[in-house]
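== subunit A ==
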Amino acid sequence: MNSKNENLKEQVLRASGVNVLKCMRCGKCSGTCPAYGEMEYHPHQFVYMIEKGDIEKLMNSPSIYRCLTCFACVDRCPRGVEPAKAVEAVRLMAVRKQDGNRLKPEQIPDMLDEDMPQQAIVTALRKYRK
Partner candidate 1 sequence: MQVNDSKNFEPVIAAFCCNWCSYAGADLSGTNRLSYPTNVKIIRVPCSCRVNPMFILRAFQRGADGVIICGCHPGDCHYTSGNYFTRRRITLLYSMLDFLGIERNRTRLEWVSAAEGAKFASVMEQFTEDVRKLGPNRRLEDLRCRKK
Partner candidate 2 sequence: MNRIGVFVCHCGTNIASTVDVKAVAEALSHERGVVISQDYQYMCSESGQNLVKNAIKEHNLTGVVICSCSPRMHENTFRKACSEAGLNPYLVEIANIREQCSWIHKDITTATEKAVILGRTAIAKVTLNTPLTSMESPVVKRALVIGGGIAGIQSALDIAEAGFEVDIVEKEPTIGGKMAQIDKTFPTLDCAACILTPKMVEASQNENINIYSFSEVSDVKGFVGNFTVKIKRKARYVDETKCTGCGLCTEKCPMKKVPNEFNAGLDNRTAIYIPFAQAVPKIATIDPNYCMMLKNGKCGVCSKVCTAGAVDYKQKDEFIEKKYGAIVVATGYNPISPEKFDEYAYSQCPDVVTSLELERLMNAAGPNGGTLLRPSDKKHPEKIVFIQCVGSRCDDDRGKPYCSKICCMYTAKHAMLIREKYPDTEVYVFYIDVRTPGKNFDEFYRRAVEQYNVHYIKGMVGKVTPKANGKIEVQGSDMLADEQLRIDADLVVLAMAIEPDKSARPLATMLTTQMDTNDFFTEAHPKLRPVESATAGIFLSGVCQGPKDIPETVAQASAAAAKAIGLLCKNSITCNPCVAHSDELMCNGCSACEKVCPYGAITYENKEFRMPDRTVAVRRVASVNPAVCQGCGACTVACPSGAMDLNGFSNSQIMAEVDAICK
């Protein structure tokens, strides 16, 4: 495990406040996840990969945008691990990392798709306006 990954792992753990070591690998988070079919890495894998320090893989995976943040996994985890918060933290890392390559407003219309909820569009514009 290289030091950069350790650093990333540290940041994710701090941002999310999640203790991945509490996980007992029961898989209830993945059993309960409504977006399971959409995800490349599933909630239990998130927790395990963060523990291993594989943050970059997660950051580059579309999975982080598929999580609905419905908190079903947080609610039902018997160990109080809160996987959704860990996913949110990885997503935050990815957003922060993008720095200069933020979306330009004129790019957005091309990217819109019909299924995208309006709220997401508004949020995206808010986030990338400056």
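The set was built so that all candidates are chains of the complex that A comes from, given by their letters.
Rule of thumb we're sticking to: a contact is a pair of C-beta atoms (placed from the backbone, for glycine too) under 8 Å apart; a residue touches a chain by one contact, two chains touch by 3 or more; residues count from 1.
As the structure is a computational prediction, the values presented were derived from the model and not from experiment.
Visitor: For subunit A in this complex, identify the touching candidate from 1 or 2.
Guide: Only one option touches subunit A, namely 2.
Visitor: Within their complex, state which residues of subunit A touch candidate 2.
Guide: 22, 24-33, 36-37, 42, 44-45, 72-73, 76, 78-80
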